[in-house]
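Structure first, then comments.
Here the complex is missing one protein chain, while the rest keep their positions.
All chains are identified by letter, namely A, B and C, in their written order; residue positions are counted from 1 within each chain.
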Amino acid sequence: MGILEKILGRHPHWGVHPDDHKRPAADAPLRSLPLPEVLRVPLQQHVGSPARPVVLVGERVLKGDLIAEPNGNISAPVHAPTSGRISAIGEITAPHPSGLPQLAITITADGADTWCERQPVADPLALAPEEISRRTAAAGVVGLGGATFPAAVKFNLGRRLRVGTLIVNGGECEPYLSADDRIMRDRATEVVDGLRIVMHAIGAREALVGIEDNKPQAITAMRAAAAAFGHVQVRVVPARYPMGSDKQLIQTLTGKEVPADARAAEVGVLVHNVSTCAAVHRALRHGEPLVERIVTLNGGALTRPGNVLAPIGTPVVDLLRFAGIRERPARLILGGPMMGIVLPHARVPIVKGASGVLAFDAAEARTPAAGPCIRCGSCTRACPMGLLPLEMASRIDADDLDGAAGLALSDCIGCGCCTYVCPSHIPLVQYFSYAKGELSTRERNRLREAATRRLAEERAARLQREAREKAVAAARRKAERAATKAAAGAGVPPLRERVVVTPTSETAT
Amino acid sequence: MTAYFLLLLTTALVNNVVLVKFLGLCPFMGVSRNMDSALGMGLATTFVITLACAATWMLEHWLLMPFDLGYLRILSFILVIAATVQFVEMVVGKSAPALYQALGIYLPLITTNCAVLGVALLTAQERMGFLQSLVYGFGSALGFTLVLLVFAGLRERLALARVPAAFAGAPVSFILASLLSLAFMGFAGLSFSQETSSCGSPFCP
Amino acid sequence: MWLAVLSLTVLGTLLGLALGVAAKYFHVDGNSLVAEIEALMPGSNCGQCGFAGCPRAAAAIAEGSAPVTLCPPGGRALAQALAAKLGIRIDLDAVVDHGPQIANVAEDICIGCCRCSKVCPTDAILGAAKQIHNVIREACTGCGNCIDRCPTEALLLQTLPVTVQHWVWPKPATTPAAFAA
Partner (left out) sequence: MITPRHVAPVAAPHAAGANSVARVMLWVAAALLPATLFGFWLYGWPALHLWWITTASAILGEALCLRLRRQPVRASLRDASALLTGWLLALSLPPWAPWWIGVVGGLFATVIGKQVFGGLGQNLFNPAMVARVMLLISFPVPMTLWTAPIPLLSANAPGFVDGLRITFGTLPAALDAMSSATLFGYARSELSRGVDLLQSLAATQAPPLSLVGERAGSMGETASLLLAAGGLLLLGLRLITWHIPFAMLATLALLASLMHGSDPARYLSAGTHLLSGGAMLGAFFIATDYVTSPNTSLGQFIFGAGVGFLTYVIRTWGGYPEGVAFAVLLMNALTPVIDRYVKPRIYGRDRHGRPLEIES
């Protein structure tokens, strides 16, 4: 971190270096949460369409049983996190800042925690890559770093684009969190085995494990576990937020830049989180679907911060009680302090992407009041994407969303560096989230309008057609009447007259 | 050559047509909402002024002076300028429809832009040579474009500022223009000749 | 005197001729502004603005005889887009915007009279005579034309509920109070 490194250019020029608050939670040994009585498992814990329930209320399930199946190409199944009875399928408050309802399956635990029948694979590396993808998908493994993108979909993408390098993300740059740190320290062999399975699944030649230099024990453990495998390298990266962001880690480790609007796989790399790799290991070697994860419990309002192994669907309140509550939390956060979301209340469940639950005391939750922008440019220097946050925010403030989009608003990764460094404490990220949401709503409306336009045109065409048909029919009736009259008069139907009438009525419409 | 360059510089900066001579204020306030249209307006005006300077020089020297028709000067100059503007309008409408729409009414209004007539009349009044009047016209237009572009940039930023309601709109724009004028006072008396007393303009009284 | 008249006449004629030739050469057809505005409009021709269809409304907006805030289905976003296109400033707060709405048929009081489906600009109402009608959610634009036609008041406009997927962060407050420490 010295001046020398800065001059040599190894120190990234972007990002921030917040106070990490990782200890003592990171050094406390991993504990297991006593089984909660009730688990609420949301049907959407991943990017993509929500899963579809395959169980009925009152049904008994075993731990690991499929309770909701994937729905569509990008989706993931959901499994029972413990054995028990399905007590409800309905709406609960989502772990989402909006506090809006979301569908979930509620399981009342029977306390036995009995596993269903598992199908372990002795040597996953001997399986066909497609089979690994299939089993990973069936186990409901999604990106556990927070993005929650279905892992198997990424495997297939990597295989199709012939990705050569697997990057394993052990950055964990978010302050307070140490779930990945803990898994690398305690389960390094599982992580390394998992990443070798992932490499096999995508056909990668090498794997780079990037770990921030503030986790020396994790680095040692991972180096020891990976020592036997020459194509797995553990690389130390500077501790700098947001090092754990895909694009920044790829740039730091390989020097490659992912072009805007392109996927990492297109430049020959694929990023998976260390916890995801461990989950792949469990899915293949043990046949266990993703039903539990390590969650960091941290924050000033807790007495015993640390990492716990908790079933998916555990209500946050159970976790907090387990960690001991010092005072009423001033703010509850799911995830890290930089990108995490505020929880509306403590009864919401944890999901697959929940790397931490933070209970902030009043001092930690104090938000300085926002002032006017003084154009100091701190945000511009901190932005890891090289954007101009102040310019975008001032345009959004003046309702010029297109102007902000013209400054590459869509490239913003929402890391929060700009807001963190802002001396005026302007909620820049919220401006960008608002604008992104509003722009996508507009885009949706635009598509809808195009559909409406088509429908209106179809209706106009239909009305025209009907009018024409009516006119034709009227003309025909008239002609027939005339014909009958003529026939009554002369006895011979005047055939030519009928031929002449039809085209004139056609043009009249 | 150096003389022409200095003439260009002094007409553009020292005797700036907008901020010092206060000519062409209508487009200066009207087409300075955004930088793209300001640049377009500036280029169109540059074209018109330079062309008008050439045309009016010819008019002056080949028609008005030989036949002693000095009293027709303003009338005939306006005629020529109007025709030039019409021509420019057609060219812009054909080649840059977006700019044509952005400039809107201000494009035909270049006809009545006093900067154009003013510069043309000044060149006639000062009895400049052909090349000199061309440079003078081009320099003035360049100064006009520069100031218009700078002012548009400032106003773009002003549009994002939280201006008090009492000053929002035209008032703050005029204050801004006055401050810009204040800044341009720094060029006052700029002189590259040996003696520092002259104000640098060849037309300085 | 004659010289002045002659010289100005000749000058004017020459310039006029030159411009005439140039006008031929640089000819541009049509007013593309109306077409551009029309492309921004919803296109359902619902008639709530008081004009017979979106093209008429677009023409009126282009010539300045109608305000850009005239379109209720377009809401605030459309008003803003139109204002940007025409380079005018508008007071966005004055535009009424309920958010997306759709019509809903109360099935127990629908008598199947078919009056509503006849006025629907997008053919979004299904139903034959004496059958309970139904609204196709995807096709309904929430224009409200059908509401007044229903003899039993079985049709109501409903604001679509916001879901977790479609929720948008609110814009940060910028009132002077936010400046207070």
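The rule we apply is simple: contacts are C-beta pairs under 8 Å (C-beta built on N, C-alpha and C of every residue); 3 or more make two chains touch, one makes a residue touch a chain.
Source: prediction; values computed, not measured.
Touch with the chain that is not drawn comes from one residue among A:D411, A:E443 or A:E469, which is A:D411.
Within the whole complex, the absent chain has one touching residue among B:A3, B:M58, B:I74 or B:L179, and that is B:L179. For chain A, the residues touching the chain absent from view are 16, 18-19, 97-99, 175, 247, 251, 257-262, 266-268, 317, 320-321, 325, 328-333, 337-342, 344-347, 358, 360, 364-365, 367-368, 371-378, 380, 384-388, 390-391, 408, 411, 414, 416, 419-425, 427, 429-430, 433. Against the chain not shown here, chain B presents residues 35, 149-150, 153-154, 156-158, 161-164, 167, 172, 175-176, 179-180, 182-192, 195-197, 199.
Keep in mind that, in the parts below, only the chains that are shown with their structure count from here on.
Across the two candidate interfaces, A-C and B-C, the one carrying more C-beta contacts is A-C.
The mean-CA centres of chain A and chain B are about 56 angstrom from one another, to the nearest whole unit. If you average the CA atoms of chain A and of chain C, the two centres end up 36 Å from each other. Chain centres here are Cα averages; for chain B and chain C they lie 40 Å apart. Across the assembly, chain C contributes residues 174 that each touch 2 or more other chains. For chain B, the set of residues touching two or more other chains reads 162. Residue ranges on chain A touching chain B, taken from their complex, read 372, 394-395, 397-398, 400.
If you check the complex, the residues on chain C that touch chain B are 3-4, 7-8, 11-12, 15-16, 18-19, 22-23, 25-28, 32-33, 87, 174. In the complex of the two chains, the chain A residues touching chain C come out as 44, 94, 96-98, 100-102, 369-372, 396-397, 399, 402, 426-427, 430-431, 433-434, 437-438, 441-442, 444-445, 449, 451-453, 455-456, 458-460, 462.
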